[in-house]
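Structure below; questions to follow.
Missing here: one protein chain of the complex. Every other protein chain is in place.
Let's turn to chain A:
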Amino acid sequence: MSDTSPEDKQVRRGNYAQSKNEIVLREHEYDGIQEFDQKLPNWWLFTLYIAIGWTVVHWCIYYYTNSIQTDQQRVQAEIVSVEQQKAKALEETLRTLNDETMLTKWVPDPAVIAAGETTFTANCVACHGADLSATMTVDGKSYPLPGLSLVDGQWKYGSKPMDLFKLINEGTPADSEGHNGARMQAWGQVFSPKTVAEVTAYVISRNPKDFGLSE
């Protein structure tokens, strides 16, 4: 397989390959393995050079120009904007949502109740039970769950529709002991005010009497 001429062998590889633009087979053999000495592909070299150049440029831009925000600045600004939108959305929801409209507009709307039920099933049944009784039944035996029952006619944190909305939105009040120590998280952190209102409507729809509605 060695087909290099004797003349090649005398020429040093680097210079030779460059000047003659030919491929050199190195004379030395390692356990029968030989090596060509091809020039480095230009495109390969360029990717290396470009990456090195970019390193210098990128570092300089970030540390010398202050034109790129820090990660903390960027994300903080984004979250502040979300919080502001959220506050605005809450304000807007509350403009039309009150004890009365909840009962006259939201609860009677089947679409609202369906949406509320979906959210409730996905997020609330673990603690309040699928039947809202805050118990689960395993092998015929009933076990209490961490949450309060939502069908026992008692409304520990206020029995007006908007008390419920506030409770779900903000979680168990900070000054409360909770239910045997158990506290509910502030769902307003996860859900939009509209979603919270839907869940509230759903819970009310399951307790029409408590809120003065006919069944």
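Methods note: a residue touches a chain if its C-beta (ideal position, glycine included) is under 8 Å from a C-beta of that chain, and two chains touch if they have at least 3 such contacts; residues count from 1.
Operating definition for what follows: contacts and distances are computed from a predicted model.
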Options "NADH-quinone oxidoreductase subunit J", "Na+/H+ antiporter subunit D", "cytochrome-c oxidase" or "FAD:protein FMN transferase": UniProt name of the undisplayed chain: "cytochrome-c oxidase"
Positions on chain A where the hidden chain makes contact: 1, 12-15, 25-26, 28, 30-41, 44-45, 47-48, 51-52, 54-56, 58-59, 62-64, 66, 70-76, 78-80, 82-87, 89, 122-123, 126-127, 134, 136, 143-146, 177-183, 185-186, 188-192, 194-195
